[in-house]
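Before I ask anything, here is the structure I am working with.
With one protein chain removed, the remaining protein chains of the complex are shown where they sit.
Letters A, B and C name the chains as they come in the text, with residue numbers starting at 1 for each one.
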């Protein structure tokens, strides 16, 4: 019966229509691997009822699976325990244990972590890859950091620009942080948290060689804070050799990350540029008959909408120099090469991306022209 | 009964949700007036069965009403009559007459126009505000242009970069066009046609002081070429003193236009900048309590998605420096002013807009801070 | 690289979500074949500029291809020629010829037809499978019908309940129609036209053994009258042996049709019941572990939403007895069989369907239970 191809056309048409339309309808996060590394999607800053969050740890695992994450950490506030009256537990490792249990039949890595939660100038910091959260509970913040280092943890400074602790909205690198960095007790910094991005924090990251991080800091529901608004949760992409705890840890210490929030991607040039390059696949490159206009079909294989600006000496026949390829969308651009070529270097500046404050990366793809 | 407010909440919630989501669901085009002028939405390049189009003129009027246009012209090819076997009419004014009749109870202006359709180097040109299309039919193109001038028409060069007539996709300013310009017989140039934009045509416009135009050149259905793909038809915004034929004509000769296709807006600085400024309304400006972070609520009152880049000495607390405000969307940005101010100048570069090849306009809004 | 499965999940998730949601997003019409016959989707009542329609015949072909139709006829009013001033053509066969040309590289059958357009009591009738429309132009309607018969045409009575010709909205079977039927000059009747359904016309069809028809009678754009409102165009499903002109004609004379408009399907029992049966595919039937509740997965492989009511002696565990399976949707029902069975007969009444006025068909599917 000839119904099958018709059904496929029926279903495909609905889908093609939505691709053309580029309407975000899926919460699944997707990013391609880069040469030499797996691209792991991580959210290493989350809360549950075991500190000041509102859900049982199992919900965080389920959210992560729905969003297609690879790695999470439930980083409860060690010191701040607003549910203490009902959850009087002395064991700060519980949310980690419960998450591990929920995730056991899945491919999701659960990293043991905690949030050292202090007033300014110490601020809030997450220690991940810890062994025991209970020993991180100390009177003096310095001792918590020292203990974290002893446990081999990777420690990052959370939302340093958070206005309740810095009223002008800029990070304040105090002596406390400087000492921690010196002592090898502070290794990273969130430049994206809860959808807030601070370029001054990015500047600190580059200046002090701190690993660039982006996390949700979710307390309520991902659905309410992000999904229903058509947003993705903020994440840190980690470029690791394999999808294992050790490999993720190695990558974090090596600084191989990109922070992502919707169409904003931030990272060091050596990490961000290969990622952007891999996000766009060249599907076709063919000259329009009888012209010197090269029709190039691009596909954005990531879940972030990407905004680009043409940087080539050639102009476009059809599109504006500034164009967006939506998540999952296939788009055709027409390059006026003036004479027929065998190949060329597609050169675009990624406008939603930063390798330094106000500095956007330029990405190149080698195109071979088909006959 | 307390149902009314609930119903309003019910319906409003659905709508607010869609605004947040910024999904293009309406074909209605909307652009604000600018100081001193009405902003009229025009499409002055369309075809019907009376040349090589596929619909009766009444459909063009209905499409224009659905899209909320102010002014249209059905510019049939004078010389090219592929339906001649069935429509052997000698009267080239017919599609204008039929459109006038259909539009008589509506607020839509129908401009009498024709397309002088020739091979390169003459190319295709539209003459609008003609009196009689029949006398434009001549052996020599020069005579058609001369006759147009005699009739007081405004004449613009269509899709000069169109690859069937220019294989490298660039406009070729031949002696023919130069003469026409010299003789005051050619006044404008399409830099957008059928969704194709040519920055080289924009360069010609600026160099030779030709009025910047953007039109659909629709032959089939607006629904199929644009609406169902989530696109708007290309239009020319004309900044006229009133919504009358004379006023539109005056504005075209004066060069007061901006060509628009989705989020691409192109025009001379003196026309484009006031338009962009009017497209964004400042709804609220208030400091976040206890901080020097100014929360500013912006509303995009146009039907084009607008992409901006922060140009202020201040950075944002939350958003990327590059951000999009979708058509009809309300968006909040947070400006870190470092100390509390009574007011400031919001300065943004419009990334989807051009005042010259590769030159994007910078727009300023004066903000007064509320207590 | 493991991206492929992720991409498939990414895209599939968006699609599954929309299926669950049953939101009509595709205009493609799909209906399964029935035992012994191809199910051909036809619209045999359409107009173009060649009578009182508003588009060139090519648009009708393009609409039909977009809707995935199999057979169309452009049945211009023979007598009524409102565009005569511009299309003075004496040849009433033109729109057929132009459509044939447009459709030549496609799998769409173009049937030659015309509309005999008269005042009451004659009304409007379509003659399809004619040889020459010009000879159908006569002073007396009787002669047009006689000529149609001579040409071997299949003739059906259009919108007999149309209120401009019958102010109470009911068909009036006058002596004219009775004579035509007697003389074998009138063979069918539209019970659906332009989205209007008349059960009194269905009664006449059954009483006088007239073939049941449903058509769009489109004058403007299918997009405006149907698609943008989330509706399908009305069609006649013809159950033919093959997809050929002769086969379609044979099926029409044999009365093997079902008229369809969205979720309304009307036809004689022997035609409608097999169609409904084929529209629902049983995908899975398995008992829930440790219970006597049979979980049955149904898939609606048609493009019509279908409303059913349980007619079995067994009740449902979960669903209401009345339920809708949207176009393309997969739905699970749970049948409480009270004891485990090897198989059972799923019996449902199709609530949006009629085999006679107020009589809805009951459809049965044999279900074999999996281990």
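One rule holds in what follows: a contact is a pair of C-beta atoms (placed from the backbone, for glycine too) under 8 Å apart; a residue touches a chain by one contact, two chains touch by 3 or more.
As the structure is a computational prediction, the values presented were derived from the model and not from experiment.
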item	value
Contacting the left-out chain in the complete assembly, out of A:77, A:94 or A:249	A:94
Identified contact with the non-displayed chain, of C:182, C:286, C:315 or C:345	C:315
Candidate in contact with the missing chain, chosen from A:44, A:59, A:173 or A:367	A:59
Hidden partner chain, residues of chain A it touches	49-50, 53-56, 58-59, 62, 83, 86-89, 94, 220-221, 223-224, 228
Contact set of chain C toward the excluded chain (per top definition)	17, 20-24, 161, 163, 167-170, 195-200, 228-230, 263-264, 288, 290-293, 307, 309, 315-322, 324, 334, 336, 338-339, 351-352, 354, 357-358
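As a convention for this text, only the chains that are shown with their structure count from here on.
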item	value
Middle chain, criterion being Cα centroid separation	B
Interface numbering overlap (same over half, different under half) for chain B and chain C	same
Distance between chain centroids, defined by C-alpha means - chain A, chain B (Å)	38
Centre-of-Cα separation between chain C and chain B, whole angstrom	42
Sites on chain B at which at least two other chains make contact	228
